[in-house]
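With one protein chain held back, the other chains of the complex are shown just where they sit.
Labels run A and B following the written order; every chain starts at residue 1.
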Amino acid sequence: MSLSKKAFLPALAGVAGVALLAGPAQAAVSEETAFVFNTFSFLVTGFLVMFMAAGFAMLESGLVRSKNTATILLKNIALYAIAGIMFYLIGYSLMYVDVSGYIGSFSFLYNPSEAETALINADEATEEMVAAVVGNGYSVMSDWFFQMVFVAATASIVSGTLAERIKLWPFLIFTVVLTGVLYPITGSWQWGGGWLAEMGFSDFAGSTLVHSVGGWAALAGAIVLGPRIGKYGKDGKVKAIPGHNIPLAALGVFILWLGWFGFNPGSTTAGITDIAMIFVNTNMAAAAGAVAAMLTSWFIFKKPEIGMSLNGALAGLVGITAGCANVSPTSSILIGLIAGVLVVLSVMFFDRIKIDDPVGAVSVHGVCGAWGTLAAGLFNMEGATAAIVGVQIQGIIAAFIWSFGVAFILFKLIDMTIGLRVTEEEEMIGVDISEHGGHAYNDFQVSK
Amino acid sequence: MSLSKKAFLPALAGVAGVALLAGPAQAAVSEETAFVFNTFSFLVTGFLVMFMAAGFAMLESGLVRSKNTATILLKNIALYAIAGIMFYLIGYSLMYVDVSGYIGSFSFLYNPSEAETALINADEATEEMVAAVVGNGYSVMSDWFFQMVFVAATASIVSGTLAERIKLWPFLIFTVVLTGVLYPITGSWQWGGGWLAEMGFSDFAGSTLVHSVGGWAALAGAIVLGPRIGKYGKDGKVKAIPGHNIPLAALGVFILWLGWFGFNPGSTTAGITDIAMIFVNTNMAAAAGAVAAMLTSWFIFKKPEIGMSLNGALAGLVGITAGCANVSPTSSILIGLIAGVLVVLSVMFFDRIKIDDPVGAVSVHGVCGAWGTLAAGLFNMEGATAAIVGVQIQGIIAAFIWSFGVAFILFKLIDMTIGLRVTEEEEMIGVDISEHGGHAYNDFQVSK
Partner (left out) sequence: MSLSKKAFLPALAGVAGVALLAGPAQAAVSEETAFVFNTFSFLVTGFLVMFMAAGFAMLESGLVRSKNTATILLKNIALYAIAGIMFYLIGYSLMYVDVSGYIGSFSFLYNPSEAETALINADEATEEMVAAVVGNGYSVMSDWFFQMVFVAATASIVSGTLAERIKLWPFLIFTVVLTGVLYPITGSWQWGGGWLAEMGFSDFAGSTLVHSVGGWAALAGAIVLGPRIGKYGKDGKVKAIPGHNIPLAALGVFILWLGWFGFNPGSTTAGITDIAMIFVNTNMAAAAGAVAAMLTSWFIFKKPEIGMSLNGALAGLVGITAGCANVSPTSSILIGLIAGVLVVLSVMFFDRIKIDDPVGAVSVHGVCGAWGTLAAGLFNMEGATAAIVGVQIQGIIAAFIWSFGVAFILFKLIDMTIGLRVTEEEEMIGVDISEHGGHAYNDFQVSK
């Protein structure tokens, strides 16, 4: 088993039987059956990942204040829509088509192959066309759909960290660049078969490629934007600004947990037994993360904290994302436990250095994404070597430099031109009034 | 490829291999494998559509005022339950059994065939029975389940438009007729193989048969009921009555978007590559609709409106429903963009003529359903002809006349007998008190 399956997906073309039952059993499942199953599997796991957009929307709206809720919801629906359109326009090609090591190709509009289009119009397909489509192992459109929903997840990560103070237009512009260019380029390095894949970097479902990339971009934005008014007192004290609707946040985490059963196993066509193990590993890491963060917060704050527990589950999920296909269930529990502790400490650390992250996304996705990538090397079932761990660290650092660096420059540019942040007055009233023009809760008495 | 696949489904019986891989490849997948996959596919897409009941419930409860929330939720759970029971009692037979052109047969209770029941009791099934069941291409009960969840969607559309002023009993009576008789009859015209199907009408997953039928019935109800008190001032001014819980409405739209990945692709057993393309088309149209409505509302109202953006996503989804299997991804974006603009203008139009629709369902489902049906002709991949477009227009008009006409008469009859609308005093206090006897938010300070 390779440390990096996804990068080798193109190599599976023509041996679709492998996709169902790796090894000697492959001959028993026909190419056509494998094609049908692989395609269906991409679509089912894809709709689960799509639903993560709802999870992020609920999580983020629950953790901000009520005066900024309608705007964060608008951002979440807009970013999911924009991600799909940008990935269709240029993103997919930049990430997957003729990757030259560091970037794919610029070609406008993604469209299915002529053969696949002909197969849909069944009466026009020749036998060669059918053979070409089936020989690919899965419908390219099902793969496109699956890759597209991943892009949106990255953008969702950023929106939480920048909530309650960023203007709407600049956020949407950043989303266009992130989903159309920034994410596809790091993606091409590994899943497109570029230089990280060639080095043997292992990131099965994207601890680095999705979560850290999103987390570090969010970090850059948080630094350029600065903290929310009142978050850090002049005496150095950190003021808690609690979320306004904890049930929404909890719902969001449950939806994300569900979505991860698409996010992690969907990244493989490498065998149904692998998929089953990935389900188990994903769940164990999340469970361990939730328990670890609950106990850590109990220990530190004397009472268990629901927000930390929720982020602990997410930390476990992010942590297992890179290694989910390469580690044992017992290792998954360990990875989740460490992620659950780490996320609490990380949230406290960023508050200490006065980087304001209303939802803790930098800690959950950036920090625990890096941890998960490292863990995929340390706990891999074939044994960790210095070389394996070294490559993992290189990938972690490369993704940080690229994502944080480009995002920082981009946010600075936006800030210096059209401006990034709402005015002080607008922030006090709430961006729902200034940016959006309406309240989220029109009948309720809410505090300002 | 036909413009109208669903109508031809019965014709596929006996050649189930076609259902997985259309064209020359069919021989490679055994009839039994096809049977298993088709059945499983109906069930998976069916549970996604079932979950749309939750989406409608959240959307509608979020967009009404808090004083009417418990009642709209009760209606939504009741209508989903009633839809299933009525479709079981008489609806399915009226829609699918021995359709004579304009209506199916009256037979009480739907039940699986003797052969399929025998197969379940495996030891009783003869080889002929097994061959008959498998030869059908899918379990008839999986198809029944899938068709049943569609009926509920139609009823959900109506409940939103009539919210905040209709009495509970009359609404439930209307639901019984809509799901048991009204919807199955138009359904029989096309999906049952009736006169519309014979004309070559194209409505793959129900822009007209589900959405317009629901939307026009809702329009009839809104006209008979009249607007909510205070909606239209004596000076002709339109008073906005904003929804009380935008996060719920946003959650509802995300759930509906997810459910559409069952709604659109589930309507086919015509090939897994078709299913993949339908996923892509469905998503692109929704994304385009959301962006278009956001920008349109930004342009018209000077600020982007979350409610319009949410309805824009739904408009795109409704718009692509008829043509999802017959148009390219690029056309899907165009269809969605136009739907997104259209829904904003339509909402403004109905307010102009003082037809009060608290959730905008007539615009989303009625108007954009008609647009989607037209677009399925205009953008179809084999090329639009005047004849094709003409048939589409005939279908749109026929569905309008039937659905609006019968619903109007029915609402009038109810109004003149047991009464349709709550009293003025009850409406001011909120129907949760008069119709239901409890608040939705017992601990919160809410405005009246």
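FYI, a contact is a pair of C-beta atoms (placed from the backbone, for glycine too) under 8 Å apart; a residue touches a chain by one contact, two chains touch by 3 or more.
The shown structure was predicted, so the numbers you read here are calculated from the model rather than taken from an experiment.
Participant: Check each of A:348, A:378, A:429 or A:446 against the chain that is not shown and name the one that touches it.
Facilitator: With A:348, A:378, A:429 or A:446 as choices, the missing chain is touched by A:446.
Participant: Which chain A residues would touch the chain omitted from the figure, given the whole complex?
Facilitator: Those residues of chain A that touch the unshown chain are 1, 20-25, 28-29, 33, 37, 41, 44, 48, 65-67, 242-247, 250-251, 253-255, 257-258, 261, 265, 271-277, 279-280, 283-284, 286-288, 290-291, 294, 301-307, 309-310, 313, 325, 328-330, 333, 381-382, 441, 444-447.
Participant: Which chain B residues would touch the chain omitted from the figure, given the whole complex?
Facilitator: Touching the missing chain: residues 30-33, 35-37, 39-40, 42-44, 46-47, 50-51, 53-54, 57-58, 61-62, 69-71, 73-74, 76-78, 80-82, 84-85, 88, 109-112, 116, 119-123, 125-127, 130-131, 133-134, 139, 141-142, 144-145, 148, 168, 245, 248, 251, 435-445.
The rule is simple: only the chains that are shown with their structure count from here on.
Participant: So what's the Cα centroid distance for chain A and chain B, whole Å?
Facilitator: 32
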